[in-house]
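One protein chain omitted, others in place.
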Amino acid sequence: MSMIKEPLIPTVGVITDVRLDTPDIKTFRVVTPDGKKAFDHRPGQCAMLSIPGVGEAMFSITSSPTNTEYMEFSIKKCGCVTDWLHQAEVGQNITIRGPYGKPFPVDTEFAGKNLLFIAGGVALAPLRSVINYVRHYKDRYGKIDIVYGARSKEDLLQYREIIEEWCKDEGVNVYLTIDREQPEWDGHVGFVPNYVKELGFDTDKTVILCGPPIMIKFTLAGLTELGFSKEQVYTTLELKMKCAIGKCGRCNVGSKYVCKDGPVFRLDELDELPNEY
Amino acid sequence: MFKCSVNEIYNVFAKIADGKKLYVPADNKDGNAVYTEWAEGVELSNALNTAKSPKDFFFPQFENLMEFKVEGKSIEVNDIREASEDFVVFGVRACDVKSFEILDRVFLVEPFDSYYASRREHGVIISMACTRPTETCFCTTFGIDCTNPGGDIAVWKTEDAYYWQANTEKGEKLLAALELEGCGEDAVNEQKEKTAKVMSKLPLAGLTTDSFGGGKTMELFNRPEWKTLSESCLGCGTCTFVCPTCQCYDVKDYNTGNGILRFRCWDSCMYSDFTKMAHGNNRLSQVERFRQRFMHKLVYFPENNEGIFGCVGCGRCLAKCPISMNIVKVMKTIGGND
Amino acid sequence: MQKINRNVLVEKAVSLLENGTVCCVLGWKKGEFDYDITPAVFTTKEDIEANFVFDDFCGANFSKYLVQKTRKAEGKILVFLKSCDTYSFNQLLTEHRFDREKVYAVGIPCEGMVDINKIRAISGEGISSVECGEKITVNTIYDEKFEINASDVLLERCESCKSKLHVAYDELIGEEGEVLESNRFDEVAKLEAMTPDERFAFWQSELSKCIRCNACRDVCPACTCEKCVFDNPKSGVENKAPANEFEEKMFHIIRAFHVAGRCTDCGECSRVCPQHIPLHLLNRKFIKDINEFYGDYQAGAEVGSRAPLANYTTGDIEPSEVFDGRGE
Partner (left out) sequence: MQVKEYKPLIVAFCCNWCSYAGADLAGNNRLNYPADVKIIRVPCSCRVNPTFVLRAFQRGADGVILCGCHPGDCHYTSGNYYTRRRMALLFSMLDYLGIERERTRVEWVSAAEGAKFAATMNDFAEKVAALGENKRLEDLRCKK
């Protein structure tokens, strides 16, 4: 039977590695049954992962497009699908389809710019693919600053990679912070928005901001104080999705569908949408 | 243009139904018109329109999408799609014909929805011009001419005959096979004029979309009237499910005990769980959900679709809403053209 | 035609609102046409005087709205209750679903409400005006005029009205009615007298019309769960659309079962069903059975009565005896 390809029908993916990153976040490595990367993607794009009988959900692809061998997903345990994934072992099959959404404009707007990444908690997951992409093509960008905060040291996602790779990169400055004092932590303590203000960045940067709504709100206020305009700030949204192709209607906010017109938005674009995200 | 006499219509149906399925509006035992597969003895309804919209033909309320076989850690994905069979729907009104165009703008844009596309490809729409519109009709508001109903073949009914005209290649092919007698257009034109006169007298004839359309999001979204309009909304899905253009769906899995079926079914933005996800819900109150439905039809959809509104004025929600709240009341209140 | 005039209710509402007894009024609001009345919350005198209606189309039962509205209201809410509505009102009180102190209930007499669908069946399409009076006068855009007896086009539930007695109110307008000898179980008995095959065919055809819009559930004053089993993915019976005939039956059996013994037979489910499924016949079956098996019981007749399914006697009928003497 000849029929056009159906976007809703996923392919099988195999979990080849599970890494416990923080007490409630695991990073899963996924390839096709024949060991290849399921599809190419751009930084900031997402994929629909599902466990038949449990559900399907959208996750940002945390590995960089420059990784041609596999994809990684950092997933926080918080609902049916994620709970199930957290008890999955290596070798477990899942289904995968994608890539979905508009990526970060890494080759256009970001090109040649100084980049400032600001993330809180699990929100590093969508930014990690961008960070690793721009690190890979460092000559195409200016200075890279990364401010990342979490509740505690244990809650810092991809801590090893940050310490062993990002921190050692030339031209990359990493600023870590945790919410409360903790033994064996000699870094900064405090919330991300305050830390950003303390660090007092120059406004010659493009900001990529992602985190819980409350963090975004206060960080944005801080950035505005420092002189940043909304046109300089990008973020990525998360809403309930079922089809991921702009048809099922649930991630519709204003005239946009987060799954296909987003998830990456510039803040001034968000201003034109009703506050329903 | 071709014609057949009123008495001949069932012979024509028999010809169409020879080889493919033909659906016509027929009265059920409660006297409501429903699309029914035609067979000898099924009588064409005289009702203005069917209780449910014909969107089911292309976008059924429930359909299985795929099947999974799970064994231990392994998963097998089975494509269970079957090629649609050719079918013909007779008696679709202009408003509903237009609704297919709206659905096309969702399902037939990249990436194509193959389930919908396949049915659309295999379906032939025979429309029927209206002769006795009712007080809840407001298709003219959206620029729809119920006397020129479109579709693959358009049909006009006069007192003694049915007049047929093909609009598409698909329609021409089918019409040619029916071998009807050729005729002039006078009778049809006369009928059209008569109907047009009634249309101008309809109570909702003055309803306009002037206050709506793309670019009006911020202006209309924060209007305080949404609260009073939605005050008594039950949060049921009646309006959504009788609506010919509502197309939101849910995708769910069902474990049959011998495999897992992933199906999709109609969903309603009026339901409290529509946007509920693990970390919260971005539309917590009925006001927000109610507003979403109308904003989508009247602002968001036209913004993305060259000004085409997501409503066709069929009037079903006016007739069916349990609390009689509907798009007309919303348009009059929010649009202020009372 | 209703015995009391809208103006009496408007006057009552305005005076209670103005003297501060209540902070808002639940009432019927004028629609686009003469028959599409919307339940609404009125907070100003002007709004009440301009838009409050009470005529033969005011079928909506406000009891369920009290569950949500009393939670938010600053003061008392004025609610107008027809005799059948008062049963729902009491039943909700029995189940502690709202705070009685926050409601000012005014009982109003009702002569039965009419069904626009039945009127339309007579007048045809294009109703331009409907005047409720001694007779219902319908004009159409096709310049036709019909005079219809209200008694010929009553809502099903009003045709078989069970009671004109108000079982709850703070104030009653008009005269008190009484519990009526109702023929409401006749249809159920008729179905019971059919053969199983006929019954199966009947329900199969009725329930297959269902579009699962949930209007019956959402309007039902007895369905007040914060989360319905059919919406709860963890319940194991969640479903959003009727996948097949089984699920249609499942939904309707369980919906009726969940209100069995609590359903006051207010008839809202059948009134709002867009597909005209006679849902009351399911509810009434349970009521009839309960009456037969465990003695007459009218949900909502008094506050605090113990629902039959939350009760038992040691000598109850055995499930195996249910069909004794019931023919085939």
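Here are some notes:
Per-chain numbering from 1; labels A, B and C assigned in written order.
Note that in this section contacts are C-beta pairs under 8 Å (C-beta built on N, C-alpha and C of every residue); 3 or more make two chains touch, one makes a residue touch a chain.
Model, not experiment: these values are computed from the prediction.
Although one chain is omitted from the display, it touches the following shown chains in the full assembly: B, C. Residue C:191 is the one among C:1, C:148 or C:191 that touches the chain missing from this view. Within the set C:13, C:168, C:243 or C:299, the residue that contacts the chain not displayed is C:243.
Among C:18, C:147, C:186 or C:316, the one in contact with the hidden chain is C:316.
The omitted chain makes contact with chain B at the following residues, 254, 256-258, 261. In the full complex, chain C touches the omitted chain through residues 188, 191-192, 196-204, 229, 235-237, 243-244, 246-247, 249-250, 253-254, 256-257, 260, 282, 285-286, 289-290, 293-294, 308-314, 316-320, 322-323.
By definition in this document, only the chains that are shown with their structure count from here on.
Distance between Cα centroids is largest for the pairing of chain C with A.
Centroid to centroid, with C-alpha atoms defining each point, chain B and chain C lie 30 Å apart. Centroids of chain A and chain C (each the mean of its C-alpha atoms) stand 51 Å apart.
Residue positions of chain B touching 2 or more other chains: 250, 252, 267.
Counting partner chains per residue, chain A shows two or more touched chains at residues 80.
Taken in their complex, chain A has these residues touching chain B: 1, 3-12, 52-56, 78-80, 82, 89, 91-95, 238-240, 242-243, 245-250, 252-255, 272-274, 276-277.
Those residues of chain B that touch chain C in the shared complex are 28-32, 34, 48, 51-52, 61-62, 132-136, 198, 201-204, 228, 231-232, 234-238, 240-242, 250, 252, 254, 263, 265-268, 271-273, 318, 320, 322-326, 328-329, 332.
Contact residues of chain B toward chain A in the complex are 65-66, 68, 70, 73-77, 79, 81-83, 106-107, 109, 111-115, 117-118, 214, 217-218, 221-222, 247-253, 255, 260, 262, 264, 267, 269, 274-279, 282-283, 288, 292, 295-296, 299-300, 303-304.
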